[in-house]
Every structure is written in structure tokens, then in C-alpha cells.
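Excluded from the complex is one protein chain; the other protein chains are retained at their positions.
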Amino acid sequence: MALVLNEEQLMLKESAAGFLAEKASVAQLRALRDSGSERGFSDDVWREMVEMGWSGIAIPEAFGGLGYGYTGLGLLLEQAGRNLSASPLQSTVLVAASLIGELGSVQQKEQLLSAISSGDKLLSLALQESAHHAPLRTALSAKAQGDDYVLDGEKILVLDAAAADTFIVIARTAGEPGDEQGLSAFLVDAGTDGLRIEARSMVDSRSAGALCLENVRVPAGNLLGEAGAAWQGLTRALDIANIGLAAELLGLSTEAFERTNAYLKERRQFGRVIGSFQGLQHRAAQMFAELELARSIVLQALHAVDNGEPELALQASAAKAKLCEVAQRVTNEAIQMHGGIGMTDEHEIGFFIKRARMAQHLFGDYNYHLDRFAQLNGF
Amino acid sequence: MALVLNEEQLMLKESAAGFLAEKASVAQLRALRDSGSERGFSDDVWREMVEMGWSGIAIPEAFGGLGYGYTGLGLLLEQAGRNLSASPLQSTVLVAASLIGELGSVQQKEQLLSAISSGDKLLSLALQESAHHAPLRTALSAKAQGDDYVLDGEKILVLDAAAADTFIVIARTAGEPGDEQGLSAFLVDAGTDGLRIEARSMVDSRSAGALCLENVRVPAGNLLGEAGAAWQGLTRALDIANIGLAAELLGLSTEAFERTNAYLKERRQFGRVIGSFQGLQHRAAQMFAELELARSIVLQALHAVDNGEPELALQASAAKAKLCEVAQRVTNEAIQMHGGIGMTDEHEIGFFIKRARMAQHLFGDYNYHLDRFAQLNGF
Amino acid sequence: MSDLEQFRQDTRAWLEENCPESMRVPVRGFEDLYSGGRNPEIAHPDQKLWCDRMAERGWTVPHWPKAYGGGGLSNEEVKVLSQEMSRIGARRALESFGISMLGPALLQFGSEEQKLDHLPKIVRGEIRWCQGYSEPNAGSDLASLATKAEDKGDHYVINGQKIWTSYADKADWIFCLVRTDNSGSKHEGISFVLFDMDQPGVTVRPIKLISGNSPFCETFFDNAIADKKNLVGEAGNGWTIAKYLLTHEREMISGFGAAPKQSVGQLALETVGSDASGRLANSALRQNIAQYQLDTMVFGATMARVGDEAKAGQGLGAASSIFKYYGTELNKRRNELNLAVRGEQALGWEGEVYHGGNLSRDWLRSKGNSIEGGTSEVQLNIIAKRVLGLPDA
Partner (left out) sequence: MSDLEQFRQDTRAWLEENCPESMRVPVRGFEDLYSGGRNPEIAHPDQKLWCDRMAERGWTVPHWPKAYGGGGLSNEEVKVLSQEMSRIGARRALESFGISMLGPALLQFGSEEQKLDHLPKIVRGEIRWCQGYSEPNAGSDLASLATKAEDKGDHYVINGQKIWTSYADKADWIFCLVRTDNSGSKHEGISFVLFDMDQPGVTVRPIKLISGNSPFCETFFDNAIADKKNLVGEAGNGWTIAKYLLTHEREMISGFGAAPKQSVGQLALETVGSDASGRLANSALRQNIAQYQLDTMVFGATMARVGDEAKAGQGLGAASSIFKYYGTELNKRRNELNLAVRGEQALGWEGEVYHGGNLSRDWLRSKGNSIEGGTSEVQLNIIAKRVLGLPDA
């Protein structure tokens, strides 16, 4: 396992970079925002991504995917981070497909992963219930009634809620908030009676939403995996999700840094370009060093997924914590070093800090993952 | 209560600065170290301090002191910090006198505080038992036997152990380590049977020592205050001790910073004085700002002692935590900015980092006091 | 009864009688602040009434001399007035750059005629002012400003562009730094002039910030006219006035570093929860909040100390730079902690459930604190050079 990209991966990276810069750049995100798009991404662009196979990039060939593994998906997410490209790559390809891969029966995988690969279906995980990521605290209840389950409760921060065809709702079929046992995953279609979807306008201009489930009845066959036994697969899928978000944050931070470094060479004050001031030079050099280190842990974590390594949780929390830290530092410095112009909506740099904090927050922020990292290290 | 020095205090500060620079400078500390002095300070210099009234600076006039309050003592400690002056100011004047003031009967105060004021007696607190400051975990046992108590156990980091006439030994007459109840303070003279004093060579070249108590018998009259009820007074005395150490660290850090700033103006590299590099300038400016802020919290905490304010614990932990942080940063930067010459024993700057870490550690370090600060703030 | 006690009783009685009930309601947002001007923004009709009543006694700016329309009150009387207003929850009647910025500068540097001309209108809220300082290519390096004022005998003709002119779209007049001479060093040749914004040569375009709409504008001068009698100080001496006002502005901005009303630690307990021993459950967050609260306490102690020292005639060198630097960094830290503590609640942008995105918008807005009014880097340069005596490269 070498921590370098092979030929195939390098080609994928370059073609993704070219495509996204043209079709899903910051300018497109601004246009989506200003048009008040409810779906939050362009269906046309997504269709092209599907045609390139991106919807199935990490899905095994047996289920219609490309089988490039998570290192391949990580490359796409990194480029999406660089361009702040809005698409269902996170909701469907990264999170939902991983969870289905972990929990689904062979039949469910065949059906759902193929539908994702082909672009026929968008799915999204509905997990969070309170201000913070706390999967064990899940309280949304699912009660068995005959051959059905009846779900009641609320979810927030459901990605691409307006566009998803089906939600994977994490519910409690037994136990109390805090228990590992009793957590279950249900497939709930967007049109199901009793399910209300409320669009939420978030700081990153992407579409997320809240779900309100009142007496939502789904057949037991909609269970993804065994009733009450979702915890382990969910944990693994969340680890993968966080590694994917770390890859996105890596791209985002690298781009924000490179734009800032370019600005340092261009902006003049006191008769010199400001990049000639050693105070700024040292901060830029420290950020560059941090970004190089960040890249290593992201690559290592992606490899750990693809190689089925046992310490995935440690890798995931390390990668997410580190990238949260680096993204926070770099985006803050990006604004500061751009000065007044960086504070204007007209300039693009502000979009980076907004998306960064959302990606940092999703599925556990710096504090969550540093704490988990310490726990996993036994102290 | 104004956070500025009055005329009297300014005069005290200036005379202390002049005296210590002449009689108890870093050069003297080096000489004490190289001579292998067991006592760790100069008796002659201490005698002169006593003559100037410093031994009783914060002791009420009724007990033979000067009654300048802790703001006065803080000024002396700050200047002692600037010069790294070794003397019993910390062990006897700051810690022991405060504890006697908190716990002693009127008679004990009359006797002991007067003896301290007059320079007739050196006392030192024997508290710490393990690698970290943890007063509640005190285990050294004191068992009543007739009119006596018998003490067994060990103490470390007893300041001026080789010179002290009497130790104030914190012992447990009841309860378990962790309990507030059951802690007692005993006066144990240096010559008492069963007490063994072991000199320890510490990084700051001051004298500290370990006490080993085996079957040490003292009369009940040697109790300072009530049996088993020392906790509250001990806590208050430790708060005062930490505020005093914060004052010392303020002086130490300010001096280390000023020496470094002077070096930045003198040392040439790449054809310029290194202080003209903006990278170093910004770090120096940030340190200066931190030092100005640190000065405020030290003054505020000293005032809080003198005015008997109720939130002393909060002030003490704030002052100590902040000064630990600032001292660590400033002394580390002092070495780094001095470069190779700062790494040599021949240069004086290394003495500052050594004393800093010892003063940081005594009676609770940054981590201890930041944790306590959070607890006192209710989170 | 002492004169001061008498003053207190009279003031109390007058306030009871004259302060409308609607003006005793706490300010909920910027819209509740009244800034006057030719076309005042009025959220409630009593705002103007209250301002007029107060202005009649000069109490909109109680410490200015009566000769210039102020209240002519002593420091003690100002304090009593403020206490009595607080007692009934009375809002301030008028808030403006005229009161906080231009007035102090005119009192210090203006001619008698200028003071008589402009200060009473500020007191009465008749004229609203804005500040023309920064330019697109003169941010941190303010003195390199290029807006040109050509001497035409009894007036100047002004051409150029300003940026970050707060409320320029609502202001009637501007106090403005212009270049009247290009021959010397960049600090020379700068002049401080006042002129009416209501003229054909002035165009204003509001700036939208990353946090949403803002008071800031871009302001363009195309042969704008300034009467020479409105040149403050000597031609070419404007930098002295600019520096005075920058120090003043730094002190205002550094106030952002003051401790928030609800402790961040307490707030975190509510959203993140505590462990068995009552401590905040997440130790990384606990450490960061503790360090922030500690620094806020230390910052507060320093503001108190510098206040005491100023009274005692001592002074902390470059205090305003330290405050500007530290206070704005603290405010940014507080806002980042707010995001960490409130989580999803702080990431909303619009809608009632997120209170219109007030948390995320405040967070984004705070990023500007260490840029506006002189960047953090400029403050550190000032400390390094003026206080520490470190040399230029």
C-alpha cells in the first residue's frame, strides 16, 4: 500500500478537476444560491457526473459501480472541495451508499447500489436530532406493529433533503438514548404518508432539510439489516463519511490557501506586495506545512477504508479532527489575509469559510473527533 | 481600589529593584549553584532583606510586620522574579506566613508571625506527596496518642528544606485521600526525632527537599488551628501562594522578554539586526500584549487578597493559569530568539526557563488551575 | 441638598415626564437606534420626538459645551444623567458618527466657525455624517490614499473613490481624507475636509458582506465640491487628525472583546451536557472555552487597569493597539466557540428556526473586526515599532 496515486487515479483527479472547474465552480454555487434553488445543485451537472460513473465510483462493479474504491471517491471529493461543487456526491455516493454497503442484505445492495450507480435514485441519511452529532443519543422511535414499523420523531441536517428519493432513517427499535443496542436503519421513501420535509437554508448555501415523522408506517422489509443491530455498520459508515468529508476539506483548504497565496503576491500595500512581509510569509509557510501533513492523513485514512484495516475509527477521527483544525485555520487566515475585499460577498473567498464550517460540523466536529481520538487511544 | 501603584508602592518597587539587582542577581544564583550551596540562598542577603522589613512586608503591624499587604509582597516577588533572586521570600514570607495567618490562633500568630517578621525563624510548608499538586489527596497520617500526635509519611518539594527551622506539615487526622475533612496542619521543628530531611537538587538550582517522617511525635499544641479542619484555611493560603507565584512569574517573564527584545536589536544576521524581521516583530508584539494583560490579572488578584474579596479562588486560579501560560510562551521564545547562544550555560537566559517551570509547577500548574477555573465557573 | 442631588431630582422628574414609554423598551436591533439626518430612518414616531426633546436641552451630547448646542454638563452630571436614564430603561436619543467621531475631532482641531457651524446640527440630529477614509488601494496603508482634491481658490474639486464608508447611503455629509499635495512623503499632503453628499459629483453603492447586507458602501467622487471653509486644520495636516480618529476608532472596536452576558461555558453545558462530575462532557471544548473565558477575564482586568492608570495620569503605551488587537481576536474566538457550542443551530442562514441566521451572520461579521479600523497586523507593527523600538527592515 503506497501513499501515492497511481496512473489511473491521477487521470481521474485531472479529469475531475477540469470538469468541476467548468461545470460546478464557485460561480455556479453563487448562481444556485442567488436563484433560490430548492434542490441546491444542478440536475444537469449531476447527470453528467453519473454518465462519467461518479455515482458508482466506490461501488463494486458487481453492483454496477466503477470499483475505484474510496481512494477514488476521495479524489472526487477533494476536487469538489476545491470548487465547492454542489452535488449529491456527499449525501448519496459517500454516505448512503456506504451505509447500504455496510448494513444491506445482498438483495438490498443489488437493488439500491445499482440504482445509485445508474443515477436512478438519490438517497440520504437522516440521523442527527439535536444541535450536535450524537448518534448514540438517537431517540426517534420505531415501533413494530404487525409486519410494519411505525416511526415518530424528527431529524435535522438531512443532506439534499429536497432532492432525495429515499431516506435512510436511523431509529430506535429498543433501548434508551445512549445505548448501542436497539438502533435500526429504515428506508423511507420521500412520498410516504406522515413524512414532512422542511427545507432549511444553511450558511453554505447547500440544501439541507429537517424531517418530521408522524406515524410513518413502513413495512419490516424496509429495514436495512437486522432490527436493533445497526450500530456497528452505522459506525463504520460514519467513519467512511468523515474520511470523505476530510478529503473534501482538504481540497477546500488547499484551494483557499492557494488563492490566498496568489493574493499575497498581487496585493500591494506600503509600496510592496504584502507577500513580501515576513509576518505573513511565516504564517503562509506554516499553513503549507499543515496542509501537506493533512494530505497524508487523508490519504492514509482512505487507504485504510479500501484495505479493510481494523483501526478505521482511529484513522477516521484523526483525519476528521486534523482537517477540521486545518480548515478552520486556513479559512480564517484566508479572510484575514484578503483583508477588506475578503469580507465582501462579491469576492469568492467567503464561500470557502462557509462551506468549511458545515463540512466540519457534519458527523462530528473537531471537538467530537479529538475526544474520540483520545478515547480510542485509551486515555 | 485602583489598579495602579501608589507613591509608597512605587518607591518600594524601585528600592527592591535596585537592591536585588545588586545583591541577588542571576550572577549570584549562578554562584550559589556553582558553589554547591546546600541552603540555596545567601544568609547575608536575607539578613539585609529582614532589615528592610521584607520578612514582614505583608504581616500586620500588630505582629511586627510592615503591613504593606500582599500588593506590597507581590511587588517584591515580581522584582525577585526579574532577578531570579533566591531567598526565603516564597517559603516563609509568602506561604508559611499566609497559612499561619489563616489557621493560627492569636497566640500562634503572635509568636510565629513576629518571629518571621524579625527574621528569627524560617518556616516552610510540607504539602506535596506525589508528582502533582493534589492537596486533597494528602495521605501522610497523624494519629492521636494521648496528648501527642504521631506522624508518618513522606513529603516532597518542600521549599528551603535545608534552611527551615520549622515545617508546617499537612497531615490527615481523619478521612481518606480525597476528603476535605480530616486535614490538619502541624508545626514540626527541624530537629524532631524521626524526621529526616533529604536535600534534592532541582532544575532551578534552588534548594528543595523531601521529608521522611517516621514515628514523629509532636504535642497537640503543635496543631495549627483545629484538628481535621485545615482545608478552608489551607485553600486560602494556597490561593495566596499562587497569586504570589504569579507575581514572581510576571517579573520573570517580563525580564526574559526585555532581555530578548534587547537581543533582537543587537544581534545581526543577513546584514540586518534580527529585530527588523517582521516574523520576529509580530511574535514580540504578541508577547508584549500578553504580558500587559498578565500584569493586570496579577494586580487584580493581589488587590483581591488585600481587600478580602470573596472570589479569591477564581482570581488565584485565573492569575496562576494565565501566568503559567505566558511564562511558558515567553521563556520558550526567549531561548528560540536568542538562538544558539541562548542554549549555552554561559548565557543567563537559560536560568529563566528553569526557574519558570518550577514556579509554574508549585501549588498547581497551568492544567491544574485551568481545570479549577472552569470548575469554579460551573462547567 | 447638594447641587448634584438637586440635579438628579430634576433630571429624574424631567425624564419621567418627557421620555415616551416606547423609548423605555430595550433596543432589539440596529433598527431601534436613531441616527437622525435629513431623511431619518424612523422605526417608531417617538424616536424623533424623544431626540428633539433631549436635543433641546443639549442632552443628546450632554458633555459638549453649551456654546455648540451640547448639554454643558460636568462629568459627574453626565454620570447622573446616564444613571437616571438607565433607571427607567430610557434609550439613548441619538447615536451617530457625528457624536462619536467627527465631534471630538472638531472640538480638538476645528476652527471656532466650524464648531459653531456643525456641532449644533449634530446635537439636534439634523445632519448625519459618514467617514471617508479607506480606499481600494489604501487599506492598511491608509496614508497612500489617492483621492485628489484640487485647489480652486475658495473650494476644492474632489475626484477619487472611498470604500468602507459606513452608512454613506444614509449620510448627509462626509468627513473625508483627501490628497491636496503629491510632492512630499505620503503622510504629507493629506487634508481633512467636510462636504455635503447631496451633490451631483457623489455616487454611493452599498457593499454586501459575507454576513449579508452591511452599512458599508463604496463612494465615488466625480468633481465633487468642498467649500474651503470646511477644511479642518491646515491643508496637508490631515494625517494628524486621521491618526487621532483612528486611535479613537480602535478603542471603540476593541470593546467587542468584552465578556458576553451569558457565559460560554454555561451555554455549552446546555447544548453539550456534562459528565458524571458535572464537568462539560467534551474535554477539548472545555479546554477551549476555559481558555477563552480566562482571557476575557484578563482582558476585562486590563481595561479596568488602563482606565485607572489614565485617571492617575499614567499611561500604557500603545494601549489602543493592544486593545484593538486583543479585543477583536477575542471576539472572533467567541464567535468560533459559538459555532462549536451551538452546532447546527449556528449554521442556519435564514428562516425563523435560525432567527434569521443571526449566529452565523455574527460569526462571519466578526471576521472583519481584525481588518477594519487597522488590521491586527498593523496593530502588531505599531506595538513592535513604537513601543518595543524594533527597527524597520
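The first chain written gets the first letter, and so on, giving A, B and C; residue counts start at 1 in each chain.
We take it that contacts are C-beta pairs under 8 Å (C-beta built on N, C-alpha and C of every residue); 3 or more make two chains touch, one makes a residue touch a chain.
Being a predicted model, the structure only gives us computed values, none of them experimental.
Peer 1: Please provide the labels of all shown chains that the missing chain touches.
Peer 2: A, B, C
Peer 1: From the list B:R82, B:R259 or B:H361, pick the residue that touches the absent chain.
Peer 2: Considering all chains, including the one not shown, the answer is B:H361.
Peer 1: Consider the whole complex, including the chain that is not shown, and state which of B:R47, B:R196 or B:R268 touches that chain.
Peer 2: Only one listed residue reaches the unshown chain, and that is B:R268.
Peer 1: For the chain that's not shown, point to the residue among C:H44, C:R92, C:K148 or C:R279 touching it.
Peer 2: Of these options, the touching residue for the absent chain is C:R279.
Peer 1: Which residues does subunit B use to touch the chain missing from this display?
Peer 2: So the residues of subunit B touching the missing chain come out as 128, 130-133, 156-157, 200-205, 210, 268-271, 277, 279-280, 328, 332, 335-336, 339-340, 342-346, 350, 353-354, 357-358, 361, 365-368, 370-371, 374.
Peer 1: Which parts of subunit C face the unshown chain closely enough to count as touching?
Peer 2: Touch set of subunit C with respect to the missing chain: 275-277, 279-280, 283-284, 286-288, 290, 393.
Peer 1: For subunit A, which residues reach the chain that was dropped from this view?
Peer 2: Here the touching residues of subunit A are 2-4, 261, 264-265, 272-273, 275-278, 280-282, 284-286, 288-289, 292-297, 299-300, 318, 321-322, 370-371, 373-375, 377-379.
By definition in this document, only the chains that are shown with their structure count from here on.
Peer 1: Which chain lies the greatest distance away from subunit B when centres are computed from Cα atoms alone?
Peer 2: Result for max centroid distance from subunit B is chain A.
Peer 1: Two-or-more-chain contact residues of subunit A, please, as numbers and ranges.
Peer 2: In subunit A, the residues touching two or more other chains are 277, 279-280.
Peer 1: Give the residues of subunit C that touch two or more other chains, as numbers and ranges in rising order.
Peer 2: 377, 380
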